[in-house]
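Shown here: the complex without one of its protein chains, the others still in place.
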Amino acid sequence: MSKVRETLITNCERKFLMKCLSEWRRLDGRSFDEFRPLELKFGKQWGSCYVSLGNTKVLAQTSCEIQQPKSSRPSEGILNINIELNPLAAPHFEAGRQSELSVQLNRLLEKCVKDSKAVDLESLCIKTNEKVWALKVDINVLNHEGNILDCASIAMLASLTHFRRPDVTCDGEEFIIHSYQQRDPIPTVIHHYPVCITYAIFNGGEYILADPSLLEEGSADAMLTIGLNGFKELCALHLGGKAELAPSIILSTVSKATSRATVVIEEIKKSVKADTEQRQEKASVGFHTEDNFKTTLVFGQSLDTWHTNKKKRNKKHKKAQPQSQNTVVIDKGSVEHVPQTENKKEVWDVDNNSDDDLIIVEKPKVQIELLTDSEEDDVVILGPVKNKK
Amino acid sequence: MSKLKSSCKLGILSRPDGSVLFSQDETTVVAGVYGPVESKANKALVEKACVEAHFRPKSGLPGVKDRLNESIIRNVCEAAIATAMYPRTSVVVVIQEMQNNGQLISCALNAACLALLDSGIDMKCMFAAVTCFIHKDESLVFTPPINEDQVKAMFMFVFDSVEKSIIASHTDGSFSVEQYKDALSLCKEECANMFDFFKKSLTIK
């Protein structure tokens, strides 16, 4: 086993990140409440699902076998969750060894899905006290670029939703397991879909970032994980790290997360449905199919995405700012004006000059800096210079 | 006799030094390479790099079969990598199974080769693996039959790109010497196609 240390987060990266946050920017151009793009793909086998959240990639596979039930719950099936930090994902992950991180992730996923009774375990029972189905979800992390948990929880749910177990019949004494060809396999009953949504917390709740990247994750004071289902019910809540958070901040973050949860659950349901339809049409499905290998490289994000990102950021900016307590009024005042001018510009500038957007974003900031005891002379000096351009 | 359809996408993972999503027929794997990286004191070799292979099945813990795959991958990679150029270091090859349709080992080996090429580590030669099957009716094919019981024997050969000679062979089931020779010559023809495919996919990149 190789001994590769985790790359250290340098002081300058940390410092720069904080500086960015103080200007309401994120390094990858996202807004504070923006998540990375989500993509789901399904394998040929039932219950095999590949999820990418930005560059974080996870493979989940659900499998089943018949076991004797636990004596304490004789009429319930068993659900096991196992997350594996594959050495592919990061050089310091070791194969086949449990680390603190993997135990924590495993426990959080269990808390979110198992303890909230999302999967109907009673329907997995074949014969009370004798035979039940044991479902096992294996999650392999393929690439670690921050926020494994969200990605893994989506992969797990998608995999469970996609999974079909073989039908079993009983003729008195004998149990017959029918193959997939003989009888249509049975989907798992899922009561609700709890997904994990993670936020990184900086400066004791001053900056709250959705879907943190690797650097953001590494330099955050704390990580707030919220497990939510489609009915806006809280299934899990975990605050790791140290940050003194006011209850109001947690509540407001949870309410922000609910809308994200709905989006994610819709996406999961939609992709599973699309895949099932494809199967019914006997189209070829699986990881080997053409569209997985289109010449577009993964990094082949076109230039335009930067532009759209920026625009999104401007729009979401409005939402992001009022959350900081100190500057609510000022922000509202200054920001309210911005979208109007911005919209006008967009209408006139058909060419979509992204730099216009950029400057506009700058303006309110300069104002904020001036009003709230600006410490950085640079910003004040540079602001007008940019505007002249 | 049909030729196998292969597809690959290089550099799909951002963390490893070289990575590839590779599929052959319906079997799909993801391969990643880290190297040369620092190796543990007890593993470090004074005169050459230590090659480590990890093979992850998609469900369950790695079993005996996966360990066997791991050792095959390790041995083949070690033969191909110019290990003498990187003493006291480790080269880590990780294969993740995505979808298995019979020719998992050859698919894993081909993916490993592509990932190594992508990482830019020095290699003595390229290698390509080809699997073929003998049906119950004694026919020799590349695509595995839908039903596993139909397979009488399975051959997997690995060839190098320089001498086009065999560097590894793995068989399963019972067969005659004649059948082995037939399979070998058949796979040798096919491996030339594989090398062409490797070259093409690297050119596109």
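Here the chain labels run A and B in written order, and each chain numbers its own residues starting at 1.
The rule is short, and it goes like this: contacts are C-beta pairs under 8 Å (C-beta built on N, C-alpha and C of every residue); 3 or more make two chains touch, one makes a residue touch a chain.
Simple rule for what comes next: contacts and distances are computed from a predicted model.
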"Exosome complex component RRP40", "Cullin family profile domain-containing protein", "dolichyl-diphosphooligosaccharide--protein glycotransferase" or "NCT transcriptional regulatory complex subunit B" - which is the UniProt name of the missing chain: "Exosome complex component RRP40"
From A:Glu23, A:Glu110 or A:Glu206, residue that would touch the chain that is not displayed: A:Glu23
Contact with the hidden chain (one of B:Met85, B:Val151 or B:Ala192): B:Met85
Contacts of chain A with the absent chain, listed as residue ranges: 5, 7-16, 19-20, 23, 25, 27, 29, 297, 299-301, 303, 306, 353-355, 358, 362, 378-379, 382, 386, 389
Residues of chain B (touch criterion as defined above) contacting the omitted chain: 17-18, 34-39, 80, 82, 85-90, 117, 119-126, 160-162, 198-199, 202-203
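We take it that only the chains that are shown with their structure count from here on.
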Centre-of-Cα separation between chain B and chain A, whole angstrom: 33
Touching residues (chain side chain B, partner chain A) in the complex: 7-16, 19, 21, 23, 25-28, 30, 32, 34, 37-41, 43, 52, 54, 56, 58-62, 90, 92, 94, 96, 98-99, 101, 204-205
Chain A residues within the chain B interface of the complex: 1-5, 43-45, 48, 50, 55, 57, 59, 61-63, 84, 86-91, 95-96, 136, 138, 140, 142-145, 286-288, 290, 292-293, 295, 297-299
